[in-house]
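In this view, the complex is presented without one of its protein chains, the others remaining in place.
Chain IDs A, B and C follow the sequence of writing; residue 1 opens each chain.
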Amino acid sequence: MKVKYFAWVRERIGKAEETLEPPADVRTVGELIGWLAQRGETYAYAFETPRVIRAAIDHTHVKSDAMISGAREIAFFPPMTGG
Amino acid sequence: MKVKYFAWVRERIGKAEETLEPPADVRTVGELIGWLAQRGETYAYAFETPRVIRAAIDHTHVKSDAMISGAREIAFFPPMTGG
Amino acid sequence: MAANATIRIQQADFDVGHEIAALTKGRIDIGAVVSFSGICRGSENGEPIAALTLEHYPDMAEAEIKRHADEAISRWPLSGLTVIHRVGRIVPGENIVLVLAASAHRQAAFEAAEFLMDYLKANAPFWKREESTAGTSWIEAHDHDDAAAARWTKS
Partner (left out) sequence: MAANATIRIQQADFDVGHEIAALTKGRIDIGAVVSFSGICRGSENGEPIAALTLEHYPDMAEAEIKRHADEAISRWPLSGLTVIHRVGRIVPGENIVLVLAASAHRQAAFEAAEFLMDYLKANAPFWKREESTAGTSWIEAHDHDDAAAARWTKS
């Protein structure tokens, strides 16, 4: 699946997007955040406070218990500050 | 005192303003309406439904029990429809 | 900086973009501008109209709008406020009224603009007469406008 990062999540990880295949036991958005946080220092820093991280699956906001199965694109970002 | 009329009150009476000296026993706006209504057919028509008539003394909205003593200018008009 | 209200009652049309520019030009303390334009519709109660003619009570209209603009400035942290109300004959599609409210943040700007529009609809001394094929007649006031204006009364 394609994973995208925005704002300071993107800056901390150092990339805007990548294609990843998480293991089968990573089933929810929250579990994906936990798995990503263990991929290295930059990821650990980006996801150090999981409760502030927002997520979207295929361009729709989701909560951390959303299932990732079938997702084409998952995005992680801080709370929005548009408008 | 100067008395002004607007919108259909003005049209029914046939004049926009006049200077009047009501008798001393006409003390409130409501009493002034009653006195005006007896000045002729056009006035009776303009004031035939006193509850819909709005009044202002010296450019401030007032109710029918407001005292007219000291007023320089009293205006009568229908409910406002601006905006 | 306390805002000054710009208030105009005029026959001429106005340009919303021009008025917003006049209110915001050179300012960096304004984060939100709300404009309300009231426009003459081509029908009233389902019947086509050819035009509206707006009559007003000049001295009272200016004093009353000023009083309500000052009240808005005292109730909300505004950086600017503009109220323009046209009078005379206005055809469908033309502007009737403009309220602009500027503030650092959006809530104050929205609330002040709504407060002033509710006031203008229910209590400002203007009266609309409509022209249709049936002749001319005075537009009746709406109870819902009185109710809208009453919601701003401080208890």
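By definition in this document, a residue touches a chain if its C-beta (ideal position, glycine included) is under 8 Å from a C-beta of that chain, and two chains touch if they have at least 3 such contacts.
Everything quoted here is computed from the prediction, not taken from an experiment.
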item	value
Chains shown that the absent chain touches, full complex	A, C
Missing-chain contacts mapped onto chain A	4, 6-8, 10, 56, 59-61, 75, 77-83
Residues of chain C (touch criterion as defined above) contacting the omitted chain	15-18, 20, 24, 26-43, 92-93, 104, 106-107, 109-110, 113-114, 117, 121, 148
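Methods note: only the chains that are shown with their structure count from here on.
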item	value
Approximate Å spacing (C-alpha centroids) for the pair chain A, chain B	72
Cα-centroid distance, chain A relative to chain C, in whole angstrom	48
Touching two or more other chains - residue numbers and ranges from chain B	none
Chain C, residues touching no fewer than two other chains	none
